[in-house]
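Here it is: the structure, laid out below.
For this depiction, one protein chain was excluded, whereas all remaining protein chains were kept in their positions.
This part shows chain A:
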Amino acid sequence: MVTVLLPGPLRGEAGGASRLNVTATGTLRAVLDEMAVAHPRLARRIRDERGELRRYVNVFVDGEDCRHSGGLETPVKDGAEVQVLPSVAGG
């Protein structure tokens, strides 16, 4: 089981939940793919139609920015915590 932590602006796409439990493990891609099945609108806020992370969305796996640890292929173990955070952007 993996816990996905959601930022405030995205909780409305998950029924108001601040965290979701996902059974998939292995890679970040697998976690996000499973999350997309139950929450497709949440998923497309995080990744575009190519499946790539949106430029100003950051995802941390156990505190490590996935962009520095393998991107969507970042290993995710059972019990891991995946945190989605909007980056500092906008005017």
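Criterion: contacts are C-beta pairs under 8 Å (C-beta built on N, C-alpha and C of every residue); 3 or more make two chains touch, one makes a residue touch a chain; residues count from 1.
Here is the rule we go by: contacts and distances are computed from a predicted model.
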Ask   = When you check the chain that is not on display against UniProt, which of "Exo-alpha-sialidase", "Tungstate transport system ATP-binding protein", "Ion-translocating oxidoreductase complex subunit C" or "protein-glutamate methylesterase" does it turn out to be?
value = "Exo-alpha-sialidase"
Task = Would you write out the residues of chain A that touch the absent chain, in ascending order?
result = 9-10, 40-41, 44-46, 48-50, 52, 54, 56-57, 86-87, 89-91
